[in-house]
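Structure, as structure tokens:
Of the protein chains in this complex, one is absent; all others appear in place.
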């Protein structure tokens, strides 16, 4: 890993800097200062929210928060270019408050897919995944918003469903029969569950900004904020209720509170800025919570055992199903209401096309990406090294003195295993 | 607990959604985009601040951060309705940037009271408490601001003193003689004390937004920000000084740094937007810090041993006494200065009436609520199960192999104890 990762990362960074030198310039006269606080909310979600949400694994906290940071820092540069190429003016990509929000958004797809393969890939594989996924995402986003002219303000389809199904396809292709039996490291500790709540809460809090960020160009989209606020609140109460209901002893499950409480933000995304009425937003949020809880309880184990799809963080339940729900809500709302953007009406047909194309492109793109990640050059960690930071990180010793010797031996053999 | 909690929570959520459908609509032409960043600061305080502040207990972190989230998510919906009923226009409750700040505010009362009973109540009891407290809060707030026309911009009285004395009355009624001797779980660990500082710091940081949020309708209230900023800074220095001074060996106490440093924000609340001069704000903050430190040191043990008021998080010292100090400061300032709101002068008499009514209504409301929470239907956890997440949460095993069997047995008997 030593040279491969470093050389690939540096090479990519040099290429990106050169491309920035050729194509990128500041937006002249950008006064969209109203967007900057919203950008910062999204920025917290990307770096703190996603990073800490994944720290629930007991021995994978360094990677969760560290590799998330790498993916996001790398991805936002790549995203600037990929999204920018679709919107060039005079051969230049103009960066401003709005474009950096979109750059952050593009990294969310890779971070969602990271959740599906969490613990089973190397940093080098994640760099490659980030490049491929953001490239395909930018194309699909162009298709959805420019060709189909569909609405998806909170990106239920283009980010959440896309990232989830892309990641599920990758994890299917990378399937490891050796992990059929649950890995001993694939569990949380008391402290790691509390760390993960830092991620959950910052995602939960700032989701109204996420769903209103693209809408708020020059007008302030209070509807997107209000709808998301109440959708998440209803979703949270319903999640607590069903979490207790599905447990034999009526106990709450941390994995559900960490994840399913957020499904309301995902599901209300597509029609967040439409006049759907707050109570409809709350219904969408409640249904999302129920779907997400049932997904974690029944579907995730089923996918793993029957379809060989091992989804570490359960992104299908937080981003996949609620993303589809969001897409369907968009179809329903555009059927009932006449909603439009600058005079161009949204149609249920185009909304359905957007949803279908997103899932199709995500699955196909993920499958191809998974195949590329299997290339021998990229290396694969062994099954027993999965979910373990010490393969890629210097980890402080917390062993008792008599255990240190054998541990060093383990590390040595681990390192050979990945070479 | 399994069915009771779930059914009550779902029933309440359905009722709320129906009420939203009937009464709530978007505010037309809401352009108060200046309020949105301030709303987000308050939002962080409610969800991250209060949640993490309470994680100091060694075995109660899941409940601290999780049940806080439940209370806040549920309470903000209920608060929208309760506050909205007092301000309906054309039979409708209009939601906008300002109303969602107020909804968040209303949940703060329940979160403060949660601190007083922390570790001794069930999630179902907390749902009931939240409904009752927010309902009574909305009435008292109407009394203070509309009937008495008193000023309380940072809600020293209507939120902090109210929440504290409500919670103290509840904990008195729910008094458990079996906890007279300190429970072995009612203490912190090194790590839980650091987690709690996440809560403290985010509360401390964003308090200027809390105290200026209601003021900032269309004008930007720099006075409320500056006064709170310097009050908290002075309070923090004084808290460190007295924390060391009161310890035999001159050591700082984490419980004081986590809590008393915030008293300056509470106490300056009532007159935060008045022209009191920064140095007066700093005096208020310093006095608040001293009162809070002495409260933790001398009063909390006394209340527990003499008056049977067991205040787990010491909310009396952070919200109760500093809230009263804020109310008194309001009386003093309106006596000295002629301050007014839109031409209507604030009078010391009305300020005093506001303070008195708030404490009276909080104590009475809390006592009644405590009585209701004692109803056998709601269940009571046993004394030995207090301050322990594993009663209501699936908690990761961190025991050594030979202890697992006996632990399972314990959990089983614990579960029977609450049935």
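Letters A and B mark the chains as written, and numbering starts fresh at 1 in each.
We take it that a residue touches a chain if its C-beta (ideal position, glycine included) is under 8 Å from a C-beta of that chain, and two chains touch if they have at least 3 such contacts.
Bear in mind the structure is a predicted one, so any value in this text is a computation, not a measurement.
Touching the chain that is not shown, out of B:26, B:114 or B:242: B:242 (per the contact rule at the top). Residue B:279 is the one among B:3, B:279 or B:298 that touches the chain missing from this view.
Looking at A:74, A:210, A:279 or A:296, the residue that reaches the missing chain in the full complex is A:74. For the chain missing from the display, the contacting residue among B:8, B:139 or B:233 is B:233, taking the whole complex into account. Although one chain is not drawn, its touching partners on chain B can still be listed: residues 34, 37-38, 41, 58, 187-191, 193-194, 197-198, 201-202, 204-206, 209, 220, 222-223, 225-226, 229-230, 232-234, 236-238, 240-242, 244-245, 247-254, 257, 261, 275, 277-279, 282-283, 286. Looking at chain A, the residues touching the absent chain are 1-3, 5-7, 9-10, 12-13, 16-18, 20-21, 24-27, 30-33, 36-37, 40, 43-44, 47-48, 51-52, 55, 61-62, 65-66, 69-70, 73-74, 76-77, 80, 95-97, 100, 123, 191, 195, 198, 392-396, 398, 415.
In the analysis below, only the chains that are shown with their structure count from here on.
Per-chain CA centroids place chain A at a distance of 33 Å from chain B.
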